[in-house]
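A protein chain is absent from this complex, but the other protein chains hold their places.
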Amino acid sequence: MHSRGTVWAPPRSEVEGADRVGHATDIRHRRLEGGIGNIANVIDRATVHHVARLARLRLDEAEEERMQSELNAILTAVEQLQDLDLDGVEPTSHVIALKNVLREDVPTPSLPQELALREGPDVQGDGFVVPKIG
Amino acid sequence: MMDATQLTAEGAIKALAAGETSSAELVDTYLARCEDDRWGSFLALDAERARARANEIDAMDEKPPLRGVPIAIKDVLSTEGLTTTCASKILEGFTPVYTATCVERLERAGAIVLGKTNMDEFAMGSSTENSAYQVTRNPWDLERVPGGSSGGSAAAVAACQAPWSLGTDTGGSIRQPAALCGIVGMKPTYGAVSRYGLVAFASSLDQVGPFARSVRDAAHLLSFMVGKDPKDSTSVDWPDPIVLPTAERLDGMRVGIVTELMGEGIDPGVRAAVERSMALVEELGGTVVPISLPSSAHGIATYYLIAPAECSANLARFDGVRYGPRHEADTLLDQYELTRGELFGPEVKRRIILGTFALASGYYDAYYRRAQQVRTLIVRDFATAFENVDLIASPTSPTVAFKLGERTADPMSMYLADICTVPVSLAGLPSISIPCGLSDGLPVGLQLVGPAFSENRLFAASHALEQAIGFNPTPPGLS
Partner (left out) sequence: MSDAKYEAVIGIEIHVQLATRTKMFCGCELSFGDPPNTHTCPVCLAHPGALPVTNAEAIRLGIMAGLALGCDIAPESTFHRKNYFYPDLPKAYQISQFDEPLCIGGSFTYLQEEGPQVVGITRVHLEEDAAKLQHLSASGRRAGAEQSAVDFNRGGTPLAEIVTEPDIRTAQQAADFLKQLRGTLREIGISDCNMEEGSMRADANVSIRPVGSTELGTKTELKNMNSFTFLRRGVEAEIARQIAIVEAGDRVVQETLHFDPVTEQLHPLRSKEESHDYRYFPEPDLVPVAPDPAWVAELRDAMPEGPVARRVRYEAMGLTFEDAEVLTESRELSDYFEATAAQADAKQAANWIRGDLRALLSERGEEPWQGHVTPTRLAQLITLVDSGALSRANAREVVLPAILESDKDPQAIVDEQGLGAIGDGDELRSIVQTAIDDNPKQAEQLRGGQDKLLGFFVGQVMKATGGRADAKAVNELIRELLGS
């Protein structure tokens, strides 16, 4: 089941526009690049690098290369999902049909300051220190 | 001195109630086994506080129901004053300021935390080899993995370092190590146990559950953990109390055996043991019917998009600002990237990148959204199946415990260890693994799955089967 290796063709409606490392913040406008026909090539080095930057992970050259091939192997394995006819199928993000789980607007005790700061790797005075935001 | 290798938690509670032992003695007995940790089960022990708490309970007139029976806790659950590292360098030395709700509830019920168990880093893995700190060995064969990600908790119970323990299960992380270590492991219905204090891997899938040497112990432990927690919006009011199972028969019970999970890709020895269990189901008065879960074939693919996507956000908070070590640098970007790049292990980084990719602009619809749609199909498959059967059976793991290092080079081969458990997680259903025999001298797990909130049914059926199977959970040569 995991290695059917079919060539995936994205649905027509998704084939236009948008660069590989898109900038749009609106998922309603998310589109796939027309050129993605062979899933094994989905992730190139530049994409690995870009995604690692988004995730704030510094990878060295060797790691980046290994990551690229491993991710492509994984994406090849998950390629089977692209064959399924999912028209009209609602996505599931919660399995349990709970709604309106709310909390009364009543204060609960906060942590004492020294406890809040205790685990900080660099605390000066009463704040967590980070390099200056530039 | 009690013989820990022969003891269940139920037995220990009875002995305590009868005055045959004390909590202090029990804690000492188990701590001795924990300190001699040839299996690598524990990352941290809380000996001093455990002994103090045992003495406290021993001195009580009105004892709490668990009477000071010790327990081991997976290091992914937050414990106030006791390091919680998730087996990751990025939380090295981190000591939480609060305790997870489920642990707090057990402590209130009179359980005593012995220490924190090893795991795959941030619960990502199926062998516990992704721990940043140590290897955990399978008590049945020290050259083999205990399974994962809750390998330390499973090994600790199998090695009788604790009568029971807590694990967490996202795609099989309780059931698979339970199977590989020859013990009972149970993943409750999503929402049954509060996730408050469970360091999130994939929030829509994570659940806390028990490891034990008997189904009754697993049920007993779970009974103190379930129920609505105001601190977890996804926790539910528990409908009926969990009762200790006593059933010996399965009269009228219809058990569906998943045909897709009894064919190719499943070790013959595993299949044989599961088939023997199905024969027992019928002997006990139940009916076994073949069923199909067509979409479960997409379980792994779906899971390995959804779980990494959620993990990519869940693990973003480890940024070296408020807690944990960090790589000091002059710019914020360097500090973030070097801290995270150096302190996360390879599997965690792989999943963060995979998940970031699956959510990224341009790929969301093709990967994340699609996976969520397939998740709907998987949920429907189970719903359809449960129109005709009461429980669903399959192997827990396609293989018995594999050798250390055997799969570390190929992430996909490791992911396939979860092939039987992952669809159940995606559907949020309760599921248990009980040992159902040996293959080549190694334990085989039988997975039973019920509809949401059918924990009592699940425990009753697995208890009846457990009695009929008569598996001895103590590995040979253990003393």
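Per-chain numbering from 1; labels A and B assigned in written order.
The working rule: a contact is a pair of C-beta atoms (placed from the backbone, for glycine too) under 8 Å apart; a residue touches a chain by one contact, two chains touch by 3 or more.
The model shown is predicted, which means the values in this text are computed figures rather than measured ones.
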| item | value |
| --- | --- |
| Among the chains presented, those that the missing one touches | A, B |
| Residue, one of B:P65, B:P230, B:G441 or B:P476, that touches the chain absent here | B:P230 |
| Absent-chain contact - pick from B:K14, B:R276 or B:R322 | B:R322 |
| Residue of B:L106, B:A154, B:L198 or B:M225 touching the missing chain in the full complex | B:L198 |
| Contacting the left-out chain in the complete assembly, out of A:D60, A:D85 or A:E104 | A:E104 |
| Absent-chain contact - pick from B:W164, B:W238 or B:Y368 | B:Y368 |
| Residue ranges of chain B at the interface with the undisplayed chain | 77-78, 84, 86, 91, 94, 96-98, 100, 195-200, 202-204, 230-234, 309-310, 312-313, 316-319, 321-323, 328, 330, 332, 336, 356, 359-361, 364, 368 |
| For chain A, the residues touching the chain missing from this view | 21-23, 25, 27-28, 50, 54, 56, 93-94, 96, 98-108, 110-111, 113, 116-117, 122, 124-133 |
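Quick note on the criterion: only the chains that are shown with their structure count from here on.
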| item | value |
| --- | --- |
| Chain A and chain B, separation of their C-alpha mean positions in angstrom | 25 |
| Chain A partner contacts - residues on chain B that touch it in the complex | 94-95, 97, 190-191, 204, 230, 233-234, 236, 265, 297-298, 300-302, 304-305, 312, 316, 319-326, 328-338, 340-342, 344, 346, 349-350, 352-354, 356-357, 360-367, 369-377, 379, 411-412, 415-416, 426-428, 452 |
| Footprint of chain B on chain A - complex, ascending | 1-2, 10, 14, 18-25, 27, 30-33, 43, 47-48, 51-59, 63, 67, 70-71, 73-74, 77-82, 84, 86, 89-96, 98, 101, 103, 111, 115-116, 118-122, 128, 130-134 |
